[in-house]
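Omission of a single protein chain aside, the complex is shown with its protein chains in their original locations.
Chain lettering (A and B) follows the sequence in which the chains are written, and residue indices restart at 1 in each chain.
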Amino acid sequence: MGSAFDSQLEAQGIVLPLAAAPVGNYVGWTISGNTVFISGQLPLEDGKLAVKGRLGADLGVEEGYRAGRICGLNVLAQLRAACGGDLGRVVKVLRLGGFVCVAPDFVDAPKCVNGASDLMVEVFGDAGSHARFAVGVASLPAGAAVEVDATFEIRP
Amino acid sequence: MGSAFDSQLEAQGIVLPLAAAPVGNYVGWTISGNTVFISGQLPLEDGKLAVKGRLGADLGVEEGYRAGRICGLNVLAQLRAACGGDLGRVVKVLRLGGFVCVAPDFVDAPKCVNGASDLMVEVFGDAGSHARFAVGVASLPAGAAVEVDATFEIRP
Partner (left out) sequence: MGSAFDSQLEAQGIVLPLAAAPVGNYVGWTISGNTVFISGQLPLEDGKLAVKGRLGADLGVEEGYRAGRICGLNVLAQLRAACGGDLGRVVKVLRLGGFVCVAPDFVDAPKCVNGASDLMVEVFGDAGSHARFAVGVASLPAGAAVEVDATFEIRP
């Protein structure tokens, strides 16, 4: 703790969840050189899916945005673990991948993934602006509404 | 301008669009070391979607291929901006990610993404051959037919 980014979290009252344990033979993050790869994160709160369902059928854009933001919080929880607890090592958010569970006529996946994108810029400022994609998919694990993976640059 | 790759564009009469402004709290590209990450690009011409709809329902493979190519042109526009206007800094096309909006029985996503892949090889020659994936998804932003993201290696 103690970095400008951690202070930013605190000042904005943003509390990160515990990094979720993967449900399979994989891990929450890997590091290669200065690059951190974060596994696809679901909208988990206290270990339970906070937003389940399909955009354009069960859920509207506001709930999708909220799901995107919670995915983003889980991404940051994994990232903090990858940084040994010190978000001050983060140099740049490089890329987010956004998958939204949709009915086929729902074309606003970007508005849902914005929940994660806005969070990155809130927490990291200029270093938070990132490349990304946003697409609508047929289903997500356990019925989640949104899944977000991420790539970051950190200091060694 | 002035690099072999720029000459190649000109010789083939390929005109790149303006790099599209992202519609959210993200950017068209990020750079980490020698790696450029390009955001998912839609088939935009003059700021409007040139190819909308669903492959296997509203659209056939030829239109999908055309959509893939226009996505590729938008990828190159972002890449040129990332390189400060000089495509001569490009070392290698590393990877394309291709998402195609499909009816569930349409299994020719690769033939659509080929529009972007062929463009990379036209412009960059051997340096244009790349790893990629191609998948069929339920929906894309604003009803786009294809979305392509990309990763490149450049010189500093």
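Structure notes:
Everything below uses one rule, namely that a contact is a pair of C-beta atoms (placed from the backbone, for glycine too) under 8 Å apart; a residue touches a chain by one contact, two chains touch by 3 or more.
Remember, it's a predicted structure, so these values are computed and weren't measured experimentally.
Summary of contacts with the chain left out: across B:Leu16, B:Ala50, B:Ala77 or B:Met120, the touching residue is B:Met120. Although one chain is not displayed, its contacts with subunit B can still be listed: residues 34-35, 91-96, 102-111, 113-114, 117-118, 120-121, 129-138, 151, 153. Although one chain is not shown, part of subunit A still touches it, namely residues 23-30, 32-33, 37-40, 54, 97, 99, 137-143, 147, 149.
In this section, only the chains that are shown with their structure count from here on.
For the pair subunit A and subunit B, the distance between mean C-alpha positions equals 25 Å.
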